[in-house]
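Note that this complex is displayed minus one protein chain, with the remaining chains in position.
First chain written, first letter: the chains are A and B, and each begins at residue 1.
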Amino acid sequence: MSRSNMPRPVFFNLTQIQMPVGALTSITHRVTGVVLAVGLPFGFYALHLSLASVQSYERLTRMANTGLFKAALILFTWALSHHLLAGVRHLLMDIGVGSHLAAARRSAWSVNVGAFLIALLATRVVL
Amino acid sequence: MQRLSAVFMLGFIVFVLLHFVADPPHSYEAWRGWVGNDGVSVAAILFVVALVTHAWVGLRDVTLDYVAPLAARIATLFLIATTLLALGAWAVRVFLLARG
Partner (left out) sequence: MKFSIYRFNPEQDRKPYMQDFDEPLNDGDRMLLDVILRIKEQDDSLTIRKSCREGVCGSDAININGRNGLACITRVWDLKEPVVLRPLPSFPVIRDLVVDMSRFFTQYHSIKPYLINDEPPPEKERLQSPEQRDKLNGLYECILCGCCTSQCPSSWWNPEKFVGPAGLLQAERFIVDSRDRATHERLDDLNDVYRLFRCRSIMNCTEVCPKGLAPSRAIESIRLTMLKEGM
């Protein structure tokens, strides 16, 4: 029996394909974007609480002292820092700054490390 | 569009952060007073517009890349668009009320 009408297989195992540092920065840029978008309703709710009345402001202050809130805040800070720094890297590459491979790899590293450092700083401030 | 909204938001975020570091609000009245003033509230509303636009372009790109079947794609895009518009309208309302 000829198997030649079966669809051809494809090599596509993402864990076996090498991802250079720029690719990591890029996919994290996308993931942090989605995380931030999902967090928007919560962020807007906190904003609403902070402005609606004195009582809701106080309620927000109480909530802000819980562990869950602090953890969310740190995650949000990391997501925002990474997304922002990666975005700036994108803007610079758009106008031709740092688009050579060597420079692009360096800037990708700086973005990853920078965002992580900012998140660490936030952790110290918040806890 | 994505780039322009990004640049505007970057400026706004830097401005807000600087303000928080230099002069953090200590009470509800101080906070609301600062947000409610003409300059800040208008900038904040523009920020919301920029944010919704930026989030829309980003999420649309993600959908176009990963959601293949046409019907699911249109449904997802529609859902995202309406949610963003609703959130945006809510935020703008919050800022407008703060001016009151």
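The rule is simple: contacts are C-beta pairs under 8 Å (C-beta built on N, C-alpha and C of every residue); 3 or more make two chains touch, one makes a residue touch a chain.
Treat the numbers as computed from the prediction; the structure is a model and nothing was measured.
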item	value
Hidden-chain contact residue, picked from the options A:Leu68, A:Leu101 or A:Leu127	A:Leu101
Option from A:Val31, A:Leu73 or A:Met93 whose C-beta touches the chain left out	A:Met93
Omitted-chain contact residue, chosen from B:Leu17, B:Leu64, B:Leu79 or B:Leu96	B:Leu64
Interface with the undisplayed chain - residues on subunit B	61, 64-66
Subunit A residues that touch the omitted chain in the full complex	2-4, 6-12, 16-20, 22-23, 26-27, 30, 90, 93-96, 99-101, 104
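Criterion: only the chains that are shown with their structure count from here on.
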item	value
Centre-of-Cα separation between subunit B and subunit A, whole angstrom	17
Interfacial residue positions of subunit B with respect to subunit A in the complex	3, 6-7, 10, 13, 28, 31-32, 35, 51, 55, 58-59, 62, 87, 90-91, 94, 97-98
Complex contact set, residues of subunit A against subunit B	30, 33-34, 36-37, 40-41, 44, 47-48, 50-54, 57-58, 84, 87-88, 91, 94
